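Some notes on the structure that comes next.
Missing here: one protein chain of the complex. Every other protein chain is in place.
Right, subunit A next:
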Amino acid sequence: MEWLAAITTGGLAGLGLWMLLDRNLKRVVLGVVVLGNAINLGVLTAGRFFGERPAFVEAGNAVSTANPLPQALVLTAIVIGFSLFIFALALLKRTRELHGDKTTDSVSSITEQPAPDWHDSEHENDASGAEARR
């Protein structure tokens, strides 16, 4: 079993990395998700598959039960990963609305623009956004 899971992990991780390197930000975000899932599977596999039975055992009878610790770790990681994915999606949506572009090049060039950060100058931020749209 482990070899199958290990190969799947490798394949998914490769796919995720490839998408991370894309210029399209939508793909970058999806790449993080694919890579995250690959790594979740990897963590689960690293804990070895001892057995098929769920890890609810009576005292003294722990034969061929699955290792519960990696499951707990991955469950934590899945929950965290999901919330971070949602945040990244929201950020992506808003970024795209503001300057109508979603390639990595344009995003990094926008961060080079001068823009003071105090609140009464929010209109300046909008102005630079409009500029980028043009």
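Criterion: contacts are C-beta pairs under 8 Å (C-beta built on N, C-alpha and C of every residue); 3 or more make two chains touch, one makes a residue touch a chain; residues count from 1.
Following the convention adopted for this analysis, contacts and distances are computed from a predicted model.
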From the options "Sulfurtransferase complex subunit TusC", "Na+/H+ antiporter subunit D", "Branched-chain amino acid ABC transporter permease" or "Acyl-CoA dehydrogenase", the chain left out of the display has the UniProt protein name "Na+/H+ antiporter subunit D"
Subunit A positions in touch with the non-displayed chain are 20, 25, 28-29, 32, 35-36, 39-40, 42-48, 69-70, 73, 76-77, 80, 83-84, 87-88, 91-92, 94-95, 98-99, 107-108, 110-111, 113-119, 122, 125-126, 128-129, 132
